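For this view, one protein chain was removed and the others were kept in their places.
Going by the order they are written in, the chains are A and B; count residues from 1 in each one.
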Amino acid sequence: MNETGRTREMAAGGSNFIIENEVFQLYIAHACINILKMIFVAYYTVFKRFANKTFSTKEDYEGFAATMEKDDVKKKLAECNPEVERVRSCHRNDLENIPAFLVVGLLYALTNPGVDAVSLHFRVFTLCRIIHTMSYLLPLPQPSRFLGFSVGTLSMVSMAIQTLLMGKL
Amino acid sequence: MNETGRTREMAAGGSNFIIENEVFQLYIAHACINILKMIFVAYYTVFKRFANKTFSTKEDYEGFAATMEKDDVKKKLAECNPEVERVRSCHRNDLENIPAFLVVGLLYALTNPGVDAVSLHFRVFTLCRIIHTMSYLLPLPQPSRFLGFSVGTLSMVSMAIQTLLMGKL
Partner (left out) sequence: MNETGRTREMAAGGSNFIIENEVFQLYIAHACINILKMIFVAYYTVFKRFANKTFSTKEDYEGFAATMEKDDVKKKLAECNPEVERVRSCHRNDLENIPAFLVVGLLYALTNPGVDAVSLHFRVFTLCRIIHTMSYLLPLPQPSRFLGFSVGTLSMVSMAIQTLLMGKL
C-alpha cells in the first residue's frame, strides 16, 4: 500500500491497528464486561424499586403506583428501603471504581507492559468487581466484599503507578 | 512526505488522523455535549443550594449563611431539602451513565461500524440524556424519565455488545 493509501485507511478506518492489537482486544473485552455489569446493577435497582414499590419522586408514584394513598406516598418518600439502598450502594461502589479503571486500564495498555501483565491486571480487576457485586447483592459474609473492593483497587493502583512513571507533570 | 516526516508529525501532532475522521468528530461532539450538560447539572445543584439556603456542611453555613442561627443550621444539616435532592438524584443518574458512554462510545467508534450506525447510537444516547434531565428537573410526568433512562442505556448496551465481540477476555 502506498503512503496516501495508508494514511487514508487510517483516517477512514479509525485506527484498525488498535483493534488488531492483542492488548487492546483485552482492554475492549474487560471494559465492555465491566460496563455491562454496571448497567445490570442499574436495572436491578429498577427491579428492586418496582418489587418494593419504593420510588424516588412524587411523579414516580403517580406514574407507577397510582392507586397508592397520598399519605403512604409521603411516608415512603421520607424513608429509605434497605433492599433498594443495598443495590444503590453497590452501584455507587461501581461508579467509584469502574470509570477510573476504564481510563487507567487504557493508559496502562498504551505503556506497552506486555500481554501477560495486562491480562493479569485486567482479569484481577474484573473478577474482583464481580465478587464485589455478588457479595453485596446476595449478600455474602464479610470479608468477601472487602476483598473484592480492595484487591480490585490494588490492581488499579499498580496500573496507575506504572503508568505515572511514563508521564510528566 | 517521507517516513520520518510522517512519524514526526504523528508524534508532534497528537494523532491528527483521529481528528480528521468523521466518526471521531461525532464522538468528540457528543462526548463534550454530555459533559457540559453534566456540569450544568452540577451548577444547578449549587444554585438550588443557595436558593434554598441548604448546604451540606457546617463551614458552608458559616461561609454562605453567616447570619443563620446555630439551631437552624443543626436542623438544616439533619434533614434533606427535596428540591436539592432532586437535582442530586438527576446528577447521580448522569454519573451512572455518562462516564460509561464516554468510554463505550469511543471503543464502539474504533470498531469501524460506519458513520450512520455511530451517529444513530450517539444521537439516541445524547437525546435520551437531555430528556432524562428535563424530566427530572422540570419535572415531567412518568414514563418520560424512565424512557430517557432506559432507551439511553439500550443504546449503550447495543454499543457494548457489538464492541465486546471484537475483544478477547
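Going forward, a contact is a pair of C-beta atoms (placed from the backbone, for glycine too) under 8 Å apart; a residue touches a chain by one contact, two chains touch by 3 or more.
On a predicted model such as this, the values are computed, not experimentally measured, just so you know.
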Sole contact to the chain not displayed, among A:L36, A:A65 or A:L110: A:L110
Candidates A:V46, A:L77, A:A100 or A:V151 - the one touching the absent chain: A:A100
Interface with the unshown chain - residue positions in chain B: 3, 7, 10-16, 18-19, 22, 25-33, 35-36, 38-39, 42-43, 56-57, 59-60, 62-64, 91, 95, 98-99, 102-103, 106, 123
Contact set of chain A toward the excluded chain (per top definition): 1, 6, 17-18, 20-21, 23-24, 86, 89, 95-97, 99-100, 103-104, 107, 109-112, 136, 139-143, 145-146, 153, 156-157, 160-161, 163-164, 166-169
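Methods note: only the chains that are shown with their structure count from here on.
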Geometric centre distance via CA averages, chain B-chain A, whole Å: 15
